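Structure below; questions to follow.
Of the protein chains in this complex, one is absent; all others appear in place.
Entry: subunit A
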């Protein structure tokens, strides 16, 4: 049956994150909030980060979307929480390289934690955006944080 192939994409860990997303709530005092949409399917991710001393002290998301986008957002928040903003940016780059099949180092991939299982998304080109949307939100949130952070320190 064709659905056996589905297990390549929807592995148990992904379905677990999709059905029990971690860090899916609002932060009480975020330093930056970022909302991104996927116009082709209407998915939305609202990402909140709290940066302290260049570290992601806390991160959370709300929004709606398919199980891939929800699971990816959940795994992303788990992977980057507590990391320095620089590390988080590097991880976002590793993830997008992985998703489009670009070369990446194994050791970088390991850092992604659960999120690395989404490597199979490559076999489903129409769904790559679903997996990358939360990482894209993170990149944009960190870029915005850089700007506002600089202003705050002025």
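Throughout what follows, a residue touches a chain if its C-beta (ideal position, glycine included) is under 8 Å from a C-beta of that chain, and two chains touch if they have at least 3 such contacts; residues count from 1.
In this text, contacts and distances are computed from a predicted model.
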| item | value |
| --- | --- |
| Protein name (UniProt record) of the chain left out of view, among "ABC transporter ATP-binding protein", "Fe-S oxidoreductase", "Putrescine transport system permease protein PotH" or "cysteine desulfurase" | "cysteine desulfurase" |
| Residue among A:36, A:68, A:118 or A:137 that touches the chain left out of view | A:68 |
| Footprint left on subunit A by the chain that the document does not show | 1-3, 5-6, 9-10, 12, 15, 19, 40-43, 64-68, 124, 126-127, 130 |
